[in-house]
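I have a structure I would like to understand better, so I am pasting it below and will then ask my questions one at a time.
Just one protein chain is left out here, and the rest sit where they should.
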Amino acid sequence: MSGLIYWLDLAGVTIFAFSGVIIACQSRMDPFGMLVLGAVTGIGGGTLRDLVLGVPVFWVAAPSYLWVILATVSLSILGFHYIHRLTRTFLPVTDAFGLALFTVIGSHKALVLGHAGIVAVLMGLMTGVAGGMTRDLLAHRVPMVLRQEIYATASIAGGVVYAGLFTVGLNHVPAIGLALATTLGMRLAAIYWGLSLPT
Amino acid sequence: MSGLIYWLDLAGVTIFAFSGVIIACQSRMDPFGMLVLGAVTGIGGGTLRDLVLGVPVFWVAAPSYLWVILATVSLSILGFHYIHRLTRTFLPVTDAFGLALFTVIGSHKALVLGHAGIVAVLMGLMTGVAGGMTRDLLAHRVPMVLRQEIYATASIAGGVVYAGLFTVGLNHVPAIGLALATTLGMRLAAIYWGLSLPT
Partner (left out) sequence: MSGLIYWLDLAGVTIFAFSGVIIACQSRMDPFGMLVLGAVTGIGGGTLRDLVLGVPVFWVAAPSYLWVILATVSLSILGFHYIHRLTRTFLPVTDAFGLALFTVIGSHKALVLGHAGIVAVLMGLMTGVAGGMTRDLLAHRVPMVLRQEIYATASIAGGVVYAGLFTVGLNHVPAIGLALATTLGMRLAAIYWGLSLPT
């Protein structure tokens, strides 16, 4: 089980680091600016989660995460010219996968430590949005989470689904799958149809 | 004593969460954007305080804080049309109450843990301003604390009063009252008369 979480976490870190690199490219940063933005986006949310939960920060305990970020950023620099040709929807779709993965992992970590459902939902939200929020703040963009599309909503829904299934004792793998599908489905639908909640 | 602190803390969280909701409304965010901004403002400062003090984060230990934020945001959404009619001074006045409450609670927590007076003053300031600062950054506003009105000044003054009275052993309830009155009085006076320090 913790093996699956580890791999999902690595995937989330890679995806979010890549989203940071894309924005750094668009903002014409130099390679190490790209590294900073990739790292902040990839590990920002999980770092905050571990600090708040009072457990050792994941990438200090397992530096492999940092090598993955370094590799992601390096490969992105080599494939730089392709990044500039990516369509406008590529970034939000990438971000949606990262959001779904980090939401589930954040909720999972809190529940395994015995915290209440509402704490787990918030921890999922924090893990999912903090990295991307810092990325957008640093690049002088309005954070995705605060624009009108369904974003925090999708993370909270995924967290509620996961906390509910975890509490009723559903085997973890289907619970993870359903929660991932909830967040990802809502975000992709919002991107595809331009959905938003009423304001 | 810790009962009084708990209730003051709940009041501060509610007030600051509400200030986050008001700004989210003004920035035309959707209901979950309002929830994110309400939560960040309500628990941001106390989270940073607990992390720095090395104690368990308050809302992880007592999830009732999160339900209070959820209720505050939900009621605000129902009363949405009234929020739009609030006068321009309502927000800074609300924020002043939150600032006073969080300043005293932050200083109190540090002093009870045996830290030096200057640490307690800074902890009060951090608890008081970090949530609102993040709220303003996320909503692309210049943080209140960095505009020219007396803001950090009021928090530092309240913290100094509380640390002083705590050190001379004054019974806690009057010490809390005097410190609250100091911060609140200075902020409200600054808002009412448009006071500012010379630059």
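Chains here go by letter, A and B, matching the order in which they are written, and residues are numbered from 1 within each.
FYI, a residue touches a chain if its C-beta (ideal position, glycine included) is under 8 Å from a C-beta of that chain, and two chains touch if they have at least 3 such contacts.
Keep in mind that what you see is a predicted model, and the values were worked out from it rather than measured.
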item: Residue among A:I15, A:L37 or A:A96 that touches the chain left out of view; value: A:L37
item: Candidate in contact with the missing chain, chosen from A:P56, A:G79 or A:P174; value: A:P56
item: Options A:L137, A:L170 or A:L188, residue touching the unrepresented chain; value: A:L137
item: Contact partner of the left-out chain, one of B:L8, B:M133 or B:V161; value: B:M133
item: Contact set of chain A toward the excluded chain (per top definition); value: 24, 27-33, 35-37, 39, 47, 51, 56-57, 59-60, 63, 66-67, 70, 137-140
item: In chain B, positions touching the absent partner; value: 51-54, 115-116, 118-119, 122, 125, 129, 133, 137, 142-143, 145-148, 150-153, 156, 196-199
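Here is the rule we use: only the chains that are shown with their structure count from here on.
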item: Distance from the mean Cα position of chain B to that of chain A, given in whole angstrom; value: 29
